[in-house]
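Here's the structure we're looking at; comments come further down.
Let's turn to chain A:
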Amino acid sequence: MSAIQTITMPKWGLSMQEGKVNGWLKQVGDAVEQGQEIVEVESEKIAGAVEAGATGVLRRQLANEEDVLPVGGLLGVIADASVSDADIDAFVADFLSNFKPAEGAEEDQGPTTQKIEVNGHKLRYLKRGDSGKSGEPMLLIHGFGGDLNNWLFNHEALAADREVYALDLPGHGESTKDVGEGNLAALADTVAAFLDAVGVTSAHLVGHSMGGAVSLTVALRHPEKVRSLSLIGSAGLGSEINTGYIQGFVSAANRNALKPLLADLFADSSLVTRQLVDDLLKYKRLEGVGQALSTLSGNLFADGRQNSVMADQLAALGKPVLVIWGEEDRIIPVAHAHAVSGKVQVEVLGNRGHMVQMEAANDVNRAIARFVG
Partner candidate 1 sequence: MARKITYQQAINEALDQEMARDQNVIVMGEDVAGGSGAPGEQDAWGGVLGVTRGLYAKHPGRVIDTPISESGYVGAAIGAACCGMRPVAELMFVDFLGVCFDQIFNQAAKFRYMFGGKAETPVVIRAMYGAGFRAAAQHSQCLYNIFTHIPGLKVVVPSNPYDAKGLLIQSIRDNDPVIFLEHKALYTMEGEVPEELYTVPFGEAAVVREGHDVTIVAFGRMVLKAQEAAADLQKQGIHCEIIDPRTTSPLDTDTILESVEKTGRLVVVDESHPRCSMASDIAGLVAEQAFDSLKAPIRQVTGFHAPVPFSDALEELYIPSAAKIVAAVKSVKEYK
Partner candidate 2 sequence: MTKKLTRDDLLTAYRTMRTIREFEERLHTDFATGEIPGFVHLYAGEEASATGVCMNLTKDDHIASTHRGHGHCIAKGVDPVGMMAEIWGRKTGTCKGKGGSMHIADLSVGMLGANGIVGGGGPLVCGTALAAKLRGTRNVSVCFFGDGASNQGTIFEAMNLASVWNLPVIFLAENNGYAEATSYNYSVACDTIADRASAFGMPGITVDGFDFFAVHEAAGEAIERARNGGGPSLVEVKLSRYYGHFEGDQQTYRAPGEVQNIRDTKDCLLQFSRRVTASGELAQADLDAIDAEVKALIDGSVVKAKSDPKPTEADLLTDVYVSY
């Protein structure tokens, strides 16, 4: 095992083939710790930071700002200060001469999304990880207006030792746009039926925002299906919510209307790429989405409040609960993180917003992994 560690262009999502360097957070010669963010990169869809895989010194930056590298391409090198420059140069030369970018998406698709019929809804989901692994299964449930791609930075990491499903709720992503009654109970029943359909008897539920409220509702209506709850910037824990965002998201018909709203999702609004805005517009323009979002927001967030607060019912369930929040969440206030009674772990991440699982993916992934054990 070499003492020299590479930093390479990550693959965020199935379609990513290359990424652009947005800037270095550490300079050559800086000491870095494992897990520290070192370089910011951007795919077509999303911007994020690459972490150090080891503790050491950043010895080389092999890409400049604005450079575009294929997935797996060498961004930099970390090594102990004791490793000689000559060894590092040889390592780099060796890497570059052997590196071959993947031959387009067809060659390296990895797992692909699937569709399954559940309670009259066609649901899209993505399964990662192996049921043969030791961990118990996990299900990731996105929030209002989101889809399974909201877990782009989490899904693979969480699937290291278990099977992890992410689904598109009815009305979202590529699932059926008909949300039926469009309330939490209906969504929760669909999620429970989904678990049955994929043969999972019980799972760790990880829910973001509205998906957190859905997870809570599943735990209340179908407790036998839920091993634990990880609630991220979750709805259902208090009555306040930024309904300006919700209503704006429902009505936004073009880029100029949508983009400023999305800035509220992140502490760092520069993470809202044009592609993110365009992808959401594409979703919003699908037939039936407008109706689905109106129905859901009308049932869940009418009169400027969350209409379903379940914080005080959790203790009675006796399930382990992890609550994660971005301190600068501008959609649901961070105060709700402390609203859950009973045996609850709470992680509040400074300098992060509502999409904390994207903005601080590594922290969130580690917290969840520790929590579910």
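On the choice of candidates, all candidates are chains of the complex that A comes from, given by their letters.
Convention: a contact is a pair of C-beta atoms (placed from the backbone, for glycine too) under 8 Å apart; a residue touches a chain by one contact, two chains touch by 3 or more; residues count from 1.
As the structure is a prediction and not an experimental result, all values here were calculated from the model.
Here chain A is displayed by itself, and among the listed chains 1 or 2 from the same complex, it touches 1.
In the complex of the two chains, the chain A residues touching candidate 1 come out as 14-15, 66, 68, 105, 109, 112-113, 174, 177, 253-255, 274, 278, 282, 285-288.
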